[in-house]
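Down below is the structure, laid out as structure tokens.
Up next is chain A:
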Amino acid sequence: MTDHAVLTLEHIGLRIGGARILQDVSLQVPAGEMLGVIGPNGAGKTTLFNVISGVIRPTEGTVHLDGRDVTAEPIHRRAAAGLGRTFQTSSLFPALTVLENVRLTAQAHAGHATSVFHTPRRSDAATATASAALAEVGLADRADTVASGLAHGQKRKLEIAMLIAMDPKVILLDEPMAGVGSGDVPAITEVIRGLHRGGRTVLMVEHHMEVVLGLVDRVAVMHHGELLAVDTPEAVMANPTVQSAYLGESV
Partner candidate 1 sequence: DADSSDAGAPVSVSMITSQTGPLAAYGEAYTKGFEAGLDYATDGTGTVDGRELDIEWLDDQGNPDTAVSLAKDVIGQGTQIIAGTVVSGIAVALAEQAAQNKILYISGPAATDAITGVNEYTFRSGRQTFQDVATAGTFIGDPAGKKVVVFAQDTAFGQGNLAGVQAVLGGQGATVEGVLVAEDATEFTPFAQQLLAASPDLVFVAWAGASSGAMWTALSQQGVFDAVPVVTGLGDVATYGAYGDASADISFLNHYFGGAAGTDAEAAMTEYLEAEGAVPDLFSPDGFVAAQMIVQAVREGGDTVDGMIGALEGYTFDSVKGEITVRADDHAMIQPMYQAKLVQDGADWVPELIDTIDAETVAPPVAG
Partner candidate 2 sequence: MSEPILVIEGLNGRIAGQQVVEDVSFEVPASGVTALLGRNGVGKTSTIKSILGLIDRSGSVRLGGARIDRLPTHRIVQHGVGYVPEDREIFGSLSVAENLRLAERDQRPRRELIERLFPDIHARRAQRAGTLSGGQQQMVSLARALVNENRLLLVDEPTKGLAPKIVDEVAVALAEAAATVPILLVEQNLHVIRKLADRVVVLSGGRVVFTGSASDLLDDDARIQRYLGVHDAADDAPAAAPNDDAPAAAHPAAPMASIAESTEEPR
């Protein structure tokens, strides 16, 4: 782990209408870190991811990716610079096959994604990357299924396969385990760990505390749009506010 911060948020604030959704969020994520983001429902976690990935522009503050100010950059530019994400409810290309979903991301990563002079083939590098990514999450046998025909859990896996094929430097995972059967949680956990092991920086919103604690280096706690604390898992778990506002009696 290096100390170089690959992602830096400075005084991020967001107001929509009269509502304050995010407030003075500052955060530095060193390269290679796995950071868990937790907080009660509605704390602003997804919104924060939207700000980082460019889906929403913050009303205050800046986002730096790899030392570069990307606050004003459009989504695709950030993605091209190595920022990958998943969505809280699966966001796919429903009419394309599973393989095509992944291949598109592989192509985007390899460049010339929108070229008229390249024709995708079963044998090309992007397809190989895509197939490998599908195998990694265990969807190889559904490669030719149309994505809308997948069950919920399978869609979550497909999203992760798309990330693998995209090979981003920084990954934002928004509740990757939501709706995943308990039986598959370990496998997906491993896939995520694999993603991280490649030296990538991962930010993960997740409510499954076992998963979070087993994976992350640090935990950021959000509450009412503010960053309450960023600390080691143990310290966060011991924090009485976290206990009462987020965890309740269950742990």
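Going forward, a residue touches a chain if its C-beta (ideal position, glycine included) is under 8 Å from a C-beta of that chain, and two chains touch if they have at least 3 such contacts; residues count from 1.
On the choice of candidates, all candidates are chains of the complex that A comes from, given by their letters.
Everything numeric in this text was worked out from a predicted model, so none of it was measured.
> Out of the listed chains 1 or 2, which is the one touching chain A within the complex?
It is candidate 2 that touches chain A.
> Under the touch definition given earlier, write down the residues of chain A that touch candidate 2 in their complex.
Going through chain A, the ones touching candidate 2 are 16, 38-44, 46, 88-89, 135-141, 149-154, 157, 175, 178-187, 189-191, 193-194, 207, 209-211, 214, 245-251.
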